[in-house]
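Missing here: one protein chain of the complex. Every other protein chain is in place.
Presenting chain A:
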Amino acid sequence: MYATKKASLRIDESYLMCKSLKCEFYGNEEWDGYCSLVLLEWTFHYLQILKEKHKSPVAGFTKFEEKKRQQSEKRHKLLKLGVFRKTTNSRGIFRLNEGIFGPDTKEVEAIRSEYQELFGKVGKTVETDIHKYISSFYKKLVIEVDNPNSSIEDLSERTQNFYQILTKKIEEEFIYRDVSNEYKEQLLDYTEKHAMTCLYRLLFCPPTTTDEDKDLNIQKRIRQLNWVSAKHVDCQIDETNTDVHDLVYSSITELLGMDSAKAPQDKLGCVVRCCRKILTLMQKCVGGPASADDFLPALIFVVLKANPARLKSNINYVTRFCNASRLMSGEGGYYFTNLCCAVSFIENLTAESLNMQEDEFRQYMDGKILPSSTWDSALVMCEGMHLMAENAAIFGDLRKRHEVVMNEISALKEEMLKFQDEIIVKVEQLRDEVPLILRPIRKPTDLDADDPHLPDLPPPLSPQIVTNNVTRDEKKSVDIESPESPEWHITSMPDQTLTSVTYDFDLSDHSGGETSICEDLGSNVIVQIIYFISSAETGSVHSLDLNAYHPTVPPLNKGIRFPDEFSLLDTEESPNSHLSLPPPLKPQPTPTYHGFSSQGWQIPSIPCDTGATHLAFDIEATGEENRKDEKN
């Protein structure tokens, strides 16, 4: 693509050289009419070199900055050319610069993304075609702007022509045949938005016009008229109503937003939103659909209070560059016309149009008198009213909530009373069903006291008696289990079965040891002995525990622990423990307590196992005794 274009340019160059002589393609009356062909050729040649230098192979929306530079360079060159401008444009020689859309990259990108969906629907060919139109229009306008002979009206006319041509093209051309009317409308919208956003800096408030002066004049004028109230313009705005007040503010905000929009239709959109809000508020004030008789004064009032920046410039910009078919019909057009009317009214405002005396009007204008009912004072009033209304609303809300809370409280009270009664009844019931019986505290028994059962218990040697019984009963069984002597057992061995053989081995192994005696005894006997031993041990442990811990552990703990341990002793082991009482007396001596260890033997009768109440005394007593012993 690039290469072919390059080639074509060279050919163009050669054509240019011979154009005036023979080439029909470039041979044109217009060219003949102007200055020398040599100059013409040179200029073109120079321009093309420039272009080739700066040209990026990708024609599109990238590298705007570069293109901007390129554009400005081109413009400077063209300024020199002057008269050739139109011709060169129409020749399409600058076609290579397709895709130059000015410096507003971000905004253009935003617009593009906004319309991405639309282009997805209408297809790529349409998109390229539209962009081709936009770029060619942009280039034309940029050139035109630099032309000192062309006024803003010319630019406006060109723009409007462009809109019309584009509308026609979209209406008629082949590639748009599948595009619905709605999308066509959107395409036009996009074109306008895109082109105008790019051209905004050139077309908005251009230095060639007096727009700026007009802006300043109207601003000054509105500032002078700051005393005008709604009443002066016969506006039925209820300045004290808070809702209305808010709507006035939001409509003012919308109107002020007009200056920041770039595309004409966006500016128009701001006006539409502003006016819709005014109509809503007028509907509230009038109590029915607002008519133009109500609307225009309200709009004038809002414009006076808003004093929008660059009002005239904005109005002129929209008038000149907004698609006229849109501006002259439709809601937007109507509201915009009303805005123009309002501005015109403000510009030509006289005492008569405010229904007041000439003198009074002049005094107001000179700031000599300030009316009492200005917007500001109304604002102050409004503020109070506003606050009051707000507070009233808050109070109302609070009262409601308070009532709710009170109701809930009373409900809760009732519930609580009910609950209380229920609980009382239930408790009574329970009391009747399950009466509380207080058991008397059991008296701790004296462990060390003389046990009455002691004499009744059989002596520890009782197992011998059992063995005697066994031997008496059956000879055979005794042979196996409890022979009195190993020799005897061995003699009886051969008579017995194989099992006895193994047993015999066992016996022979342990024959020399002391354990053989135990084993020789019957199993019952062994168990009994073990039991005795264990009971003796436990008994000793218990006695140890009691004697060792009681002095150290605080009395309270002892009081609690005592019955438990006591009951243990009491229930199960008491008969045996009493039997085994003698052994516990031996291990009593502990290395820490000298006094105890020394007395351990001597005071078996000391009631260390007495009830908790006596324990403290015991400790004291033992302590004293210990000291006495030490002294001794």
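What we mean here is this: a contact is a pair of C-beta atoms (placed from the backbone, for glycine too) under 8 Å apart; a residue touches a chain by one contact, two chains touch by 3 or more; residues count from 1.
The rule is simple: contacts and distances are computed from a predicted model.
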*Listed names "Ras-related protein Rab-21", "GPI transamidase component PIG-T", "Cytoplasmic tRNA 2-thiolation protein 2" or "Iron transport multicopper oxidase FET3", with the criterion being the UniProt name of the chain not displayed*: "Ras-related protein Rab-21"
*Out of A:Y183, A:F295 or A:Y364, point to the residue that touches the absent chain in the complete complex.*
A:F295
*Tell me which residue among A:E107, A:D234, A:D259 or A:D446 touches the hidden chain in the full complex.*
A:D234
*Which residue among A:S250, A:T280, A:Q363 or A:T445 touches the omitted chain?*
A:T280
*Thinking of the whole complex, not just what is shown, which of A:S325, A:Q363 or A:T445 touches the missing chain?*
A:S325
_Footprint left on chain A by the chain that the document does not show_ = 4-5, 7-8, 11-12, 25, 90-92, 95, 132-133, 136, 160-161, 164-165, 167-169, 171, 234, 276, 279-280, 282-283, 288-293, 295-297, 324-325, 328-331, 334-335, 337-338, 340-341, 344-345, 348, 352-353, 355
